[in-house]
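Here is chain A:
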Amino acid sequence: MSEAIIKTENLTRTFGNFIAVDNITFDVKPGEIFGFLGANGAGKTTAMKMLTGLLKPSSGKALVSGKDVYTETEGIKKSIGYMSQKFSLYDDLTVDENIRFYGGIYGIPHAELSHKVSRVVDSVGLNEVRKKLVASLPLGWKQKLAFSISILHNPAIVFLDEPTGGVDPITRRQFWESIYEASNNGITVFVTTHYMDEAEYCDRVSIMVDGKIEALDTPDGLRQTYSTQSIEEVFITLARSAKRGGT
Partner candidate 1 sequence: MNAFSGFVIKEFKQIYRDRRTLLVLFGMPVIMVLLFGFAIRNEVSSARIAVLDHSKDEVTRSIIQQIAASGSFELAGYVTSYDEIEPLFRKGAIKEVVVFEANFERNLTRDGTANIQIITDATDPNLANLLQAYTSRIIQDYTTSLNQEEQIQQKAGIRPAVRMMYNPELRSVNLFVPGLIAVILMLISTLMTSISITREKEMGNMEILLVSPLKPYHIIIGKVLPYLVLSVVNVISILILADLVFGVPFEGSYILFFLQAMLFIVTALSLGVFISTVANNQQTAMMISLAGLLLPTVLLSGFIFPVASMPEVLQWISHVIPAKWFLIIVRDIMLKGSGLAFLWEETLILMGITLFFIGLSLKKFNVRLQ
Partner candidate 2 sequence: MPIVQINQLYKTFGNIEALTGIDIRIEEGELFGFIGPDGAGKTTLFRTLTSLLVPDSGSVSVLGLDVVRDYKKIRPLLGYMPGRFSLYQDLSVEENMRFFASVFGTTIEENYELVRPIYHQLEPFKKRLAGNLSGGMKQKLALSCALIHKPELLLLDEPSTGVDAVSRKELWEMLGVLKEGGMSIIVSTPYMDEAKLCDRIALMQDGQILQVDTPARIVSSFGRPLLGVKSASKYKLIRSLKQYPHVYSVHPFGEYTHYTDRRDHPDPESLKAYLRNCGLDDITIKEIQPDIEDSFVELLTKEKAYV
């Protein structure tokens, strides 16, 4: 069995008296599509910030790509990709300029950059609009572009924070197809989402409630364990017993 690419052990984060993330332990396998689910306030975002090196844990251990989240945050940041909810694209730059900009940030050598830019533009099918401002693109295209940019530097893991808000079902599926492609190329995908049906696209899913991981399994496994037809129902069962979030 290959070494886990994300490994956490009793990972905890407190803010004063409030325990945002409560002793979570889990592994993510390389090349996996891992779905990280949970209600608002459950601790998802805090956990993700710790894994991406943005927040230091209060206690516990975590290794991302073999690097320690306490001491090697810079190394972690270099080896991961990140796509935020708002896509992190610059509306007043063109498609080309955005790719070039992020390429520069990720340290892609100048010589390679042009080539990479063309490749991304081709793969996402944005050839016609590469000189257009991102603000003029429809939501679905922005999403595709943002994803391609997040894996521009071939990171081992890419973190996606609620990437599919508001788009139509077809665009959403096309997006998941590109996630499948990335996963097929060996990139591990760590995605948070509140669309429970998207949990079905993942290889494995974890559900956070009140800072703890209450369930972790394949979608199929979860449905069988909780005898439900859908992940949404699993979620509701778990969330109903939550003390946080409802008030």
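Heads up, the rule we're going with is that a residue touches a chain if its C-beta (ideal position, glycine included) is under 8 Å from a C-beta of that chain, and two chains touch if they have at least 3 such contacts; residues count from 1.
Selection rule, in plain terms: all candidates are chains of the complex that A comes from, given by their letters.
What you see is a predicted model, and the numbers here were worked out from it, not measured in a lab.
Comparing candidates 1 or 2 against chain A, the one that touches it in this complex is 2. Contact residues of chain A toward candidate 2 in the complex are 39-41, 125, 138-139, 141, 165-171, 173-174, 176-177, 180-181, 183-184, 194, 196-201, 219-220, 232, 235-236, 239-240, 245-247.
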